[in-house]
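All protein chains but one are shown in place.
The letters A, B and C name the chains in turn, as written, and every chain counts its residues from 1.
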Amino acid sequence: MAGNSFGELFKITTFGESHGGAVGVVVDGCPPGLEICEGDIQRELDRRKPGQSDITTPRKEEDSIHILSGVFEGFTTGTPIMMLAYNKDTRSEDYNHLNKLFRPSHADFTYLSKYGLRDWRGSGRASARETLGRVAAGAIAQKFLKESIGIEILSYVEQVGDIQSQVDYETVSADQIEKNIIRCPDHEAATKMIELVRAVQSDGDSIGGIIRGVIRNVQPGLGEPVFDKLHADLGKAMLSINAVKGFEIGLGFNAVHLRGSQHNDPFTVNTAGEVVTRTNNAGGVLGGISTGSTITFRVAFKPVATIAKEQDTVTLEGEPTKLAASGRHDPCVLPRAVPIVDAMAALVMADHVLRDKAQNL
Amino acid sequence: MAGNSFGELFKITTFGESHGGAVGVVVDGCPPGLEICEGDIQRELDRRKPGQSDITTPRKEEDSIHILSGVFEGFTTGTPIMMLAYNKDTRSEDYNHLNKLFRPSHADFTYLSKYGLRDWRGSGRASARETLGRVAAGAIAQKFLKESIGIEILSYVEQVGDIQSQVDYETVSADQIEKNIIRCPDHEAATKMIELVRAVQSDGDSIGGIIRGVIRNVQPGLGEPVFDKLHADLGKAMLSINAVKGFEIGLGFNAVHLRGSQHNDPFTVNTAGEVVTRTNNAGGVLGGISTGSTITFRVAFKPVATIAKEQDTVTLEGEPTKLAASGRHDPCVLPRAVPIVDAMAALVMADHVLRDKAQNL
Amino acid sequence: MAGNSFGELFKITTFGESHGGAVGVVVDGCPPGLEICEGDIQRELDRRKPGQSDITTPRKEEDSIHILSGVFEGFTTGTPIMMLAYNKDTRSEDYNHLNKLFRPSHADFTYLSKYGLRDWRGSGRASARETLGRVAAGAIAQKFLKESIGIEILSYVEQVGDIQSQVDYETVSADQIEKNIIRCPDHEAATKMIELVRAVQSDGDSIGGIIRGVIRNVQPGLGEPVFDKLHADLGKAMLSINAVKGFEIGLGFNAVHLRGSQHNDPFTVNTAGEVVTRTNNAGGVLGGISTGSTITFRVAFKPVATIAKEQDTVTLEGEPTKLAASGRHDPCVLPRAVPIVDAMAALVMADHVLRDKAQNL
Partner (left out) sequence: MAGNSFGELFKITTFGESHGGAVGVVVDGCPPGLEICEGDIQRELDRRKPGQSDITTPRKEEDSIHILSGVFEGFTTGTPIMMLAYNKDTRSEDYNHLNKLFRPSHADFTYLSKYGLRDWRGSGRASARETLGRVAAGAIAQKFLKESIGIEILSYVEQVGDIQSQVDYETVSADQIEKNIIRCPDHEAATKMIELVRAVQSDGDSIGGIIRGVIRNVQPGLGEPVFDKLHADLGKAMLSINAVKGFEIGLGFNAVHLRGSQHNDPFTVNTAGEVVTRTNNAGGVLGGISTGSTITFRVAFKPVATIAKEQDTVTLEGEPTKLAASGRHDPCVLPRAVPIVDAMAALVMADHVLRDKAQNL
């Protein structure tokens, strides 16, 4: 109820502050008998870790994952899987001066308003470091989906600032996404994006962008009607990621420019004799339930709030002051957010697979 | 778990199909002692009912609300409030031919895929008629928020097709919204929107648009960090409404074009000595928690799926066939969706008010 | 959260006060394709209705059930099933004098303490009439369990006051239970019980007793370890029934007199080659999970609080006063509680069947 859990049947609870003892996650409800090891988790964590390229924060966090329960002789047992990474590179003194003021567009003010006190070291619980638990849990969800159901999940950077890319989401591969440090499989656009991020960085500023999420090989019938529509749960999952300001499924906001006769996806029958839609403007869901087409959505990220440029703000007592970050921060969160989008999408899908099984199998 | 409930503490469960016995809602967790009568509910329902103007479906549904529990001598008792409207104008024969085919961009195919059978009369559970329960519950939530906390909720049509409006969300009033049948308080734009909807209607087609939601007089500190961020719950709430394809908070997708130095909202102190933000690009939330600024978001609606124009589809057996709706349908769902957006926003806020009280009072 | 829902996947929410518009239930999560009609429900409701014999209250409540959603052409659709009975024989004037005082061992005082106001007509929400919704929902759960899984549920009166019965729970049939008005299949004991209830009744008093619940043909593996142990959920279910003061599984409180060597159930193999226990002191669960043996438990009911004998109490203002019920009340709640125990047991089992399917199928 305090908002640290996600999912109903494939359920995760994350814990940990940026500079506390550890960050991590408890995964409850994972089916038993799934082969899993720390390497499976580490691979995904390495995609979100700081310091992986010159356009991410130079902070060094090893983020070594430890599985402390729920896995026995290499297989999930059906009991809670607790995983954590100890906090090591916690130079809390870097944040000492932040104790006394509210950083613009950070959660300092709102946490203090809510709780009456806050752990101000490295944003505390509001730190993006919290997402480590999500990615760890998502790695298990992705493995479950791939091996048990055949569902494949991937996402990539589609836009940074005004630089757009052209990618076919039906055919793009995970390898193509990993080929450059911005994680955009359109390599021409990627080059421009990287240039832009470097320019913004040297400016002491930051920049946002859009990540496209893709879920392939989904059987029809996943998602719950009414409130827990599949895209509503995907939307919530994405909007819960730090810095996300928008979500759209299928054509999304662009659908408002079309007539019904243009937007509707006619049904037809494919060569395998299955009912399918001829187009996929809906983005793979109708009435909140998967159609069997590829699910595709877009997630808008604001520019990172922490910038080197000097900004106006106030102290805890309301005195005007100036702030210029000297810390170790990302000029653009998107490349490191890609595995987080993957993870959250996988958690939603795994949950809905179990929910569908419960009622309909 | 089957997706028919919304909210954690101020919790609703809706029930009912378009052509079953009744549609309605159970509201559980409403604080006791709130003065409420059927008239309070009916007023909101009348804003969503069919046949209210020449640009909505001519279906006549009286939608008379009955409160059958939870209210005693005019006050809520703290026990479940069950409200329903009996289904009356259910000309199921209008739908007989739909029993045998899948309507494009409707949920016929996905419901059948999921459940193996479906109530095909008037879209069954997937009918927008389900939202009647939401609006009834939302009316109670709005009254609770207004009277107990001072929070005010309203929304309006901001765009239809390509026609945009200019409205100041900080000052617009409920009366201004109700002044025309499209519910857009920019009356010049409203006139064009109405013309467009009539043109689309005479074309046998449909059109989408954007509704802006506004939540004013919100105290700082509402919303749960991490997964149940206030805007994540608002996003899920909106995405769960039929025909919604996108949600954004604050600048949303437009934030990607800005630098951090442009997007960040500097803190300052207002004349009352309170810490506030100078701008409100964030849309009233930071770290998923309300800042005290007006919360504002936008919701994208696709064009209505049911159109009079002939469309390709297939029968249940997969045979190609043609479909042209002869029924009674809306060319543009937006004017009737405004009270639904209000209701869902109120339900999210009421829930978060109770959640915050539980842990932090 | 306000306590009116039960179950996680096979979930019910009851609503309604004794003298409001209606009492009823929403069942969410029921698998689709289950054949169900109002007669299936009515049969169980008739077992709990008042006035069914001379040892129950002479109140006449028809309790006609109406299914208003979730069933189409005789089959469940997977959407919420809303069922209600309108309140008819509501002679609220019988309760007018109760407006001003606290009935001993009733919930008048605690409801008022909690909510600050209360619906005092016929105990309001605290009335046993609320259980109508449970029995209606339980009838569906029983049908699902019997037809889909083969699980059979029944319960009977094992003790009234000091009169105990001897019944073999492994072989007793539903017909045997229904053969007398006290619902005790040991007919010698039943005769004595009925005599006792009549004596107590003519004394203006009331009497309690014990109901035994039996769940047969359960596959091993149902129940969730740790907090949602099968018998913990059964215990909560039973303790949530009005007038219940105790619950035990297997030997229960009698287990404390035994040594481990006496209480342990040795494993063996039956003629079908299945691992089974030689005895069933555990009552069909080990570690909170079903063993495959018959699940058996006992539920203690206190004597009915409403009695004709004069009692001391106080008014709302704390003035001493006397109370002697003149209304229409049961001298012993047990015969009418049998179908409620059945219903709650069925709801727990149906929920755990779905929960097990979700994670383990």
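Definition applied: contacts are C-beta pairs under 8 Å (C-beta built on N, C-alpha and C of every residue); 3 or more make two chains touch, one makes a residue touch a chain.
None of the values given here were measured: they were computed from a predicted structure.
In the complete complex, the hidden chain is touched by one of C:M82, C:I153, C:V214 or C:I289, namely C:I289. Of the listed positions C:K60, C:K88 or C:K245, the one in contact with the omitted chain in the full complex is C:K245.
Contact between chain B and the absent chain runs through residues 1, 9, 29-32, 78-79, 225, 354-355, 357-361. In the full complex, chain A makes contact with the omitted chain through residues 1-2, 4-5, 8-9, 11, 13-17, 20-24, 26, 28-29, 32-33, 66-70, 72, 75, 77-82, 84, 114-119, 124-125. Against the chain not displayed here, chain C makes contact via residues 1-6, 8-9, 14, 102, 104-107, 109-111, 113-116, 125-126, 130, 159-162, 200, 203, 205-210, 219-229, 231-233, 235-237, 239-240, 242, 245-253, 255-269, 273, 275, 277-278, 281-283, 285-292, 300-307, 309, 311-314, 318, 320, 355-356, 358-360.
To be clear about the criterion, only the chains that are shown with their structure count from here on.
Matching CA atoms, the turn from chain A to chain B amounts to 180°, rounded to the nearest 5. Look at the contact of chain B with chain C and you find the same residues on each copy: over half of the numbers used there are shared. Averaging Cα coordinates per chain places chain A and chain B 26 Å apart. Separating the centre of chain B from that of chain C, both taken as means of CA atoms, is a distance of 39 Å. Contacts with at least two other chains are made by residues 1, 9, 29, 32, 78-79 of chain C.
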